[in-house]
Structure formats: C-alpha cells, structure tokens
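A quick write-up on the structure given underneath.
As you look at this complex, bear in mind that one protein chain is not there, while each of the others sits in place.
Right, chain A next:
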Amino acid sequence: MMHLPRIYERGLKDSFPQTIKQEGQVAFASLTKTFPITILMYIVLFSMVTCLSTCYCLIDDGENEKHCGPLKQWFESTSVSVEIGKKGFHREVVTTVELSPDVVAEVNVLLIYRWPRGVYLDPYQLAAESDQRDWQILLNSDIDLEVPAHKTSGFVTYVYPTLDGPSPRLLKVTIPIHGRYSEPSFIGKTFTSVNIEPPELLLRTEKCMQLNNLDPHNVMDAPCTADNSSTCSWVKIQCQQEHAPVSFQFPVGDRTLVMPVCGGTLLVTVICCVALSKYMWKHHI
C-alpha cells in the first residue's frame, strides 16, 4: 500500500467535502455575474448578423431590381407576328419578333412553337441546313415523316435565335415546314385548313436570376439551350398586340367520289390488260 505524504493525506482528509462545496459556490457566484453579460453578447451578435443579412438582401434586391425590373417593362412594347411563305405542300413560317427598345444586349430569346398535326418539320433537312441559319432548334419528340395527319398528333419545338449587334431590335426566323396528307373528306370538301399559332416568346438574362418579384404565371421552366443539357427559368412575354393565328389550306380527296374513281380506274386497267393480252395471244402464241 502506497502511503501518500502526510500533508496530502491531511488535505484530502480535511478539505475534500469543503473543496467541492466551495468550488460549487464559487462557480455559482461567477455564473450569476457573467450570465447577463453572456446573454447580452449573444443578443448583440444576433443583431449584427441580422443587420448584415438584411443589408445584403437589400443590396442584392437593389441589384436584382436593377436587372429584373426592366423585364416588366419589356411586356409592354414587344410583338410577335407570323407569316406563311411559298405555296403547296412545302411552306415557310416566317416569325418576326420586335423587341422592346429597353431590352439589354445580354438577353436570351426562346420561341416555343406548338405545331398542329397537319404539318411536320424534317429534322434531317434542319440538320443539313443548320450552318446556313442563325437559330437553333430543339424538337420535343421524334417526327414520323410519312404518317398522314389523322394518325398523328401535334408537337412542340423550341427555337433559340442568336442575337447579334449591341442592341437587338428585330428578329426574323424562317422555318421550313411540310404539309401532311390528310384523310379524304366525307362531305365533299376539297381543302383542309391548318392553323399555325404565333409562338410563345420567352426571355431570360444571366443577370436576373431572382424571378420571384414577377407574376408567377409568367415564369416557366424550359431548356436553357438547344442541346437540352439544363433547365432554366424563363419569363414569358405577353405581347401587347395579340396577333391572330395564320392558316393555309391543303387539298384533300373527296370520299364521295370513291365509287366512280375505283370503278373507272379498274375498268380502264382491265380494258388495257385485255387489249394487250388479246394482241399478244393472237399474234405471238
């Protein structure tokens, strides 16, 4: 058994219960003195943090307001119009966009076309001619080039025009489209109409990322670019002047003529077949 030196033995024996008690009393005393100061420090710290974050938000909002504010004004003086060029089954849809004079140079433009089922775009033609155009296109689905109109549905395309010049004002996008064959008419109509709605115009700028100040009905998500690698929030511009959809007509067959057409075709064919066979049989067999 180890013997502690006397002095320690005496200290331990005499002061153990008293030390804890005294230490506890000392701690309690110091706590009561320092507690208010601690609380005060936390209050000050919290206030400083709150103040700083508020200031930051205010500064950010200021910047935001500087870049996003004009978006609201762009609503007022932007217009989109559509025209159809060429004739027959192979046409061109020419879209003219007049941007507001306040639009900044670093803006991205997106035109969303909702095509009816009576027309189609040839993705191979678009790919082959891509270097002759200043816009890119993204198709939302595969397009069957040969199916008739009544066996397919409409589709959506995203067109990204390239803006050149320091202050872009006028954009012109010409898209080649082709008509689908429609089913023959049961009521003797000889033409079918196809309506092309003007596209939706969407704008986005890198500098305005906080769109929560704007009406949520006008903000929508769409691919950022034609390669569809990411999605961005775009602002939909409700144009001041709403242009009516354009329409054009394709000829269709007349199903009320089915009996005379079938009868006539088969009769002519049989007559030709009999005449040729008769000659061959008579003279060469």
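Worth pointing out:
In this section, a contact is a pair of C-beta atoms (placed from the backbone, for glycine too) under 8 Å apart; a residue touches a chain by one contact, two chains touch by 3 or more; residues count from 1.
Keep this in mind: contacts and distances are computed from a predicted model.
Look at the chain that isn't drawn here: its UniProt entry, checked against "Alkylglycerone-phosphate synthase", "CDK-activating kinase assembly factor MAT1", "GPI alpha-1,4-mannosyltransferase I, catalytic subunit" or "Ribosome biogenesis regulatory protein", names it "GPI alpha-1,4-mannosyltransferase I, catalytic subunit". Checked against the full complex, the one of A:L45, A:A244 or A:M280 touching the unshown chain is A:M280. The set of chain A residues touching the chain not shown comprises 86-90, 124, 128, 144-146, 148, 181, 183-184, 190-191, 249, 251-255, 257-258, 261-262, 265-266, 268-270, 272-273, 275-277, 279-281, 284-285.
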